[in-house]
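For reference, the structure discussed in these notes is given below.
For this view, one protein chain was removed and the others were kept in their places.
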Amino acid sequence: MTVTDDPAGASPPSDGPEDPAPPRPPSGDAALPSHASAWRRRLPLLPALIFTILLTQVPFVMSIWYSLTNWTVNPPRDREFVGLENYIDLPDNQQFVDAAVVSIKMTVFSVLLSVLLGTLIALLLDRKFFGQGFVRTLILTPFLIMPVVAGLIWKNQMFHALYGVLNWVLERFGVDSVEFVSKYPLGSIVTVLVWQWTPFMMLIMLAGLQSQPSDVLEAARVDGASSMGIFRQLTLPHLRRYIELGVLLGTIYLLQVFDHIAVITGGGPGSTNLPFYVYRRSIGGGWLFGAASAYSIVVVVASILIATFAIRVLSNLLEGEDAA
Amino acid sequence: MCPDVGPPSPSTGIRFEGRTPVQEETQLMVKMTWGKLAKVFAVFIALSMLAAACGDDDDTGSGSDNGGDGSQTLNVAVVGNSQMEDIAALTPELFTQDTGIEVNYSILEEAQLREITTRDAAAGGDQFDVVMIGLFEAPQFGENGWILDLSGYAEGDEDYDVDDLIPTVREGLTVDGALYASPFYAESSFLMYRQDVLDEAGLEMPEAPTWDEVAEIAREIDSDEMAGICLRGKPGWGDLGAVFTTVLNTFGATWWAANDDGTIGEAQVDQPEFREALEFYVGLLDDAGESDASNASYNECTQQYLDGQVAMWYDATVAAGNLEADDSPVKGKNGYALAPVKETDTAGWLWAWSLAIPATTSDADLAWEYISWATGPGYIAEAGERIPGGWAAIPPGTRQSTYELPEYQDAAGAFADKTLEAMEAAPIDEPGTTPRPGLPGVQFVGVPEFQDMGNQCTELFSSAIAGGISVDEALSQCQDIASSFSQ
Partner (left out) sequence: MSTTEAHLVGERRWVDAVFGVIAWIVGAIYFFPILWMLVNSFKTELVANGPPTLDFDPNLDRYSEVTEATTGLLSFTEAFRNSGYVSIISTIVVLLMAIPAAYALAIYPVKKWRDVLFFFISTKFLPLVASILPLWILAREFGVLNTRLVLVILYTAMNLPLAVWMLRSFFQEVPKELVEAAEIDGAGVFGQLRSVILPIALPGIAATALLCLIFAWNEYFFAVQLNAADGQTVPIWVASNVSTRGNFIAKLSAASVLASLPVVVAGWLAQKRMIRGLAMGAIK
């Protein structure tokens, strides 16, 4: 895991109080006792860390407490401590399991498709052609639209069985009208998600392509490598970390999808994911804050377990030098 | 750079040779990039400010604090319908000018309004002085002590004229003699149909049709160009749930039996009457229903009816205002009939968006002053000439006097009487053939659990309408869901 930026030996050792430091002015860190120095290193981190802990962990701890109670807001009922009851009921809750499956499908499909399309489009846009910047601008725009609006526009203007543009196009080809949202609830939502997130992935991939060292590509050309060979041997390995970044960020945001479901299908067996299920159980009509909190805690723990595995074991995203 | 790619990144390649060149270089970069960055931010700010600069600048919306500085302000949450937008626009002229009370409206989408008002009422939020709640919530909130009893105010206020309220609506908002909310807008449900289409097909619609008659006509008319009937199929206790529950009621079915103390008894979804109702509903939509039925609710049916895609539509009485509007392509071509029935005498629903005062309020008198104006007969009489939609667009369904206004009779003659008839006939007390748990209600069961159960079951039924699962599956899963609420 330990990787240094510098070609070996090209620069002085980077850090750490026990480094045989080059001559430094007396005010330098090396002159301080080591725990004081460590705190000076940590100091800049603290505002962000403390802020994040306060803003996320306080609600989180409150949620854990709620999850151990039978708190129901409507009808009003005394809040009682029920221990792990809300958790014990979970495995038998078929709807929760279904929602988990939908969540996984929705996230996996939309992340993979948007990364794939984003990469292809980035490759397309990395070539010079007339109107390159303009086309990039066109493709970027869906990312900038409010999710609620994107959902409503697609539902009413694109997918609509009678008045949708998609069916208007299909009709020109002699195909009967398709009730997209009813017949393919998950597919419809994934389509809109992919539409909104492809531009984001495209940006990341374009960044990846443009950060390729041109001298290496040049050298490979001179050595007579084919375009395909260069792509496989150089570009793809180089893009790997960008793809990983795209997958990570995409997953974080797409796991939370809520607005799209609320406006496009309004739930239903095929399209209720975990956030929407939690919503329905709590402020969306169920008012069972105890049980809904338990669901969210399970969602968080599971997400973190999966993320730990994905980020720390499979990916290179956390590479970098270790602190001394 | 990834080490396996090999070369050092361009920046690490910079040879460090003393400070001056680096400083120059970095300063150059600072200038360049800050300049561009500044431009982007400038455009962003400029566009937000442009918006802020143009148009009338009114600061009353935000920044105004509640009370303290002498001027009196009420925060009011309302649902986003045209009648609410109209009253918001007229408030400064018709209310603030006379009383000096400023009203700060929040127009919210129905789902969010419900989330926020319920949460505030239940968990003690005090952001609104007056909230708009439905006929479902008002009695429940009142029973819970979350909103104030308005009876005293209503009876002591001559301008308000409480006896003018349509009796069924008043009854629906009253628990044990206490009126908990004042209706601003109310509706029942009835059947709208294209008179011209039926005439052409040689069919006749009875004044008070049965579901069997309606289904027969729907199947007869249904063609490739025009569906027989539009019924809601979109999940949600207030969407599919509302229309379907009125069908259930008149089929002699219900969601739950009632225990002796009025609590939720055994689930009744597995009863034959329930199955009959669901099979009827799904079958009718399958044979003669609108396009994409499992996605359709009020607005989708409006679209299709106006566009001539459906011949009949069973929904809220307020829809008639749209169908008879000046720009409507079907204006004057419609007939109206009472809600179809089967086992019961009447079947139309009852809904009222009503104004209530949260128990946490600091100044109930002030809040009532507003409610009395907004829901009193005076506003209706004054609004007709001022709102964009004219007399036909005034808030309907709340007062008998509305239907006696000659201007309203002129403008809404095509549907006014049928609406009043439907409102007065709504079986608020005895919607079905068996006792229901909880408080009175037609298209819902008056218990909070109905929301949750209704949402879950209508998701299943909607899926059955779309053909995703079978009616059997939907029924058995729904029975389990409903049973989980039994006490």
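Per-chain residue numbering starts at 1, and chain names A and B are given in the order in which the chains are listed.
To be clear about the criterion, a contact is a pair of C-beta atoms (placed from the backbone, for glycine too) under 8 Å apart; a residue touches a chain by one contact, two chains touch by 3 or more.
In this text the structure is predicted, and so the values were computed from the model without any measurement.
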Absent-chain contact - pick from A:108, A:162 or A:178: A:162
Selected residue (touches chain absent from view) among B:80, B:145, B:206 or B:332: B:80
Listed residues B:306, B:394 or B:457, member touching the removed chain: B:306
Residue among A:36, A:58 or A:236 that touches the chain left out of view: A:58
Where the unshown chain meets chain B, residue by residue: 1, 9, 11-12, 14, 16, 19, 22-23, 26-27, 29-30, 33-34, 36-37, 39-41, 43-45, 47-49, 51-64, 75, 77, 79-82, 88-89, 91-92, 96, 102-110, 112, 115-116, 119, 123-125, 127-128, 297-299, 302-303, 306-307, 316, 318-319, 322, 327-329
Interface with the undisplayed chain - residues on chain A: 5-6, 11-12, 14-15, 22, 24-25, 27-28, 38, 41-45, 47-49, 51-52, 55-56, 58-60, 62-63, 66, 121, 124-150, 152-154, 156-158, 162-165, 168, 195, 198-199, 203-204, 206-212, 214, 217-218, 221, 227, 241-242, 244-245, 248-249, 252-253, 255-256, 258-259, 274-276, 278-279, 282-284, 289, 292-293, 295-296, 299-300, 303-304, 307-308, 311-312, 317-323
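In the analysis below, only the chains that are shown with their structure count from here on.
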Computed distance of Cα centres, chain B from chain A, in Å: 34
Footprint of chain A on chain B - complex, ascending: 1-10, 12, 111, 115, 118-119, 122-123, 140, 144, 234-237, 239, 291-295, 303-304, 307, 309, 447-449, 451-452, 454-456, 459-460, 462-463, 465-469
Interfacial residue positions of chain A with respect to chain B in the complex: 3, 5-7, 73-76, 95, 155, 160-163, 177, 179, 181-183, 213, 215-216, 234, 237-238, 240-241, 262, 265-270, 272, 280-281, 283-288, 316
